[in-house]
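The complex appears here without one of its protein chains, the remainder shown in place.
Per-chain residue numbering starts at 1, and chain names A and B are given in the order in which the chains are listed.
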Amino acid sequence: MSDSTVTANSVEVDTHHEHPSYQRHHFETVAQQFDATNFAMWLFLLTEVMFFGGLFTAYLILRNWYYPAFVEGSHQLSIFWGTANTTVLIISSFTMAMSVWCAQMRRKGGLLLFLTLTFVLGLVFLGIKGIEWHEKWVKYHVPGLHWSEATFLHPQTDTEVYAEYHDRPLAPDMASKTEQYFFLYFAMTGMHALHMVIGIGILGFMLFRARAGAYTEGHYTFVENFGLYWHFVDIIWIFLFPLLYLISRY
Amino acid sequence: MNQQHEQTDQEHHVVSPFLYLTILLCLLVATGLTVWASYIDLGEWHIASGVTLFWNPVIALAIACTKMILVVLFFMHIKYSTKLTKLTVISGVFTFLALISMTLADYMSRAWGRW
Partner (left out) sequence: MSAATIVTLPDQATARIPKMNFLSKENGLLSWLLTGDHKRIATLYLISITFFFFIGGALAGLIRLELLTPQSDLMAADTYNKVFSMHGLIMVFFFLVPSVPATIGNFVIPMMVGAKDLALPKINLLSWYLYIVAGGMMLWTMATGGVDTGWTFTTPLSTHYLNSNVISAGLAVFVAGFSSIFTGLNFIVTIHKMRCPGMTWFRLPLFVWSNYAASILMVLGTPVLAITLVLVVLERTVHIGVFDPSMGGDPLLFQHLFWFYSHPAVYIMILPGMGVISEVVSTFSRKRVFGYTAVAFSSVAIAVFGFFVWAHHMFIMGISNYAALVFSLLTMLVAVPSAIKIFNWAFTLYNGSITFETPMLYAFGFMGLFTIGGMTGVFLGATGTDIHLTETYFIVAHFHFVMVGGMLMAFLSGIHFWWPKWTGRMYPEKVSQLAALVTFIGFNFTFFPQFILGTLGMPRRYAAYPPEFQVLNVFSTAGATILGVGYLLPILYLTWSLKYGEIAGDNPWQATGLEWQTQSPPLTENFPEIPIMDHEAYDYEWLDRQQRKEVASV
């Protein structure tokens, strides 16, 4: 659909050679440039879907095999922090969407405000994630590095979790499979956090450029495309949250 | 130069902040809902011998999918974008489902034994 309009535009615009500074030389029009980079961003997100797709497949198989271990493993995660983090990330998605809106409306102040909010919320998310990871370290729940399955052989020793869920002791071979659960937990949240860190880095760069007014003069492609990335990272978390935290809470 | 600016601005649908806010509220409600639902035993459905469907994860994933669709449609502007972009999103979901379903097809039918 857009293909035909782009080619039509390119004939039209080629007649008057006025290129805005942000138009790269090999594009015929700004519209073509926007379309191409936007489409490229979507394709990149496709690869990201498949990248996480492999992890989700591994999760699916192992969860079906070692369901009891996954249940008791997930009881170790804090619903409070998990929900808080989900909320933080969803709100940051909203502020990102608002940043795009401000860029479209050429409101520099608004753009700076919302980008800063997104930046801060991203940091808050990572902070909470850090608290959760630290707790896992303290409890010897970091597979391979700082690990003990004692909690799952003797659930009573973990009074806090036991009071809530009354987990029965797992058989030794099943208890050892909680390591698989935590491995996937760290692999998935770690990969997600890595994407967050990259995102926050780019946000910082964008804040810097936005202060100079880079995105509020009609050319907001970068903000729009970064927004897509940020929302994608949000979507991954939307799935990680129920899959890792909410396995069986009743 | 101005002409071109107008051109690009016209092409891209601007979603109103109120809609964004509505979506945000929906997402937050859905988050609450999924946490709440996880504390209730929704039971299970014995489809056939050896094949059981647990409702809890199904509901959790259904809510997650709904949230994803909201984010993709409105925050990521898919509702207003070209057919090509829509197709791109669909092809991603399709390939992911191909990976999952074809892999599961093997795992699930292993229990059927030999013929």
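What we mean here is this: a contact is a pair of C-beta atoms (placed from the backbone, for glycine too) under 8 Å apart; a residue touches a chain by one contact, two chains touch by 3 or more.
Small disclaimer: the values here were computed from a predicted structure and weren't measured.
Of the candidate positions A:Gln23, A:Thr37 or A:Thr83, contact with the unshown chain belongs to A:Thr37. Across the entire complex, the residue among A:Gly53, A:Gly199 or A:Gly227 in touch with the chain not shown is A:Gly53. Remark: the residues of subunit B touching the chain excluded from display are 84, 91-92, 95, 98-99, 102-103, 105-110, 112, 114-115.
Residues of subunit A in touch with the missing chain: 3, 6-8, 10-11, 14, 24-26, 28, 32, 35-37, 39-40, 43-44, 46-55, 57-58, 61-62, 65-66, 143-145, 176-177, 179-180, 183-184, 187.
The criterion applied here is as follows: only the chains that are shown with their structure count from here on.
On subunit B, the positions that touch subunit A within their shared complex are 1, 4-5, 7-9, 11-12, 14-15, 17, 20-21, 23-24, 27-28, 31-32, 34-35, 38-41, 56-57, 60-61, 63-64, 67-68, 71-72, 74-77, 82-85, 88-89, 91-93, 95-96, 99-100, 103-104, 107.
Those residues of subunit A that touch subunit B in the complex are listed here as 1-3, 9, 13, 18, 20, 29-31, 34-35, 38-39, 42-43, 45-46, 49-50, 53-54, 56-57, 60-61, 64, 79, 83, 86-87, 90-91, 93-94, 96-98, 101, 104-105, 218-219, 224, 227-228, 231-232, 234-235, 238-239, 241-243, 246-250.
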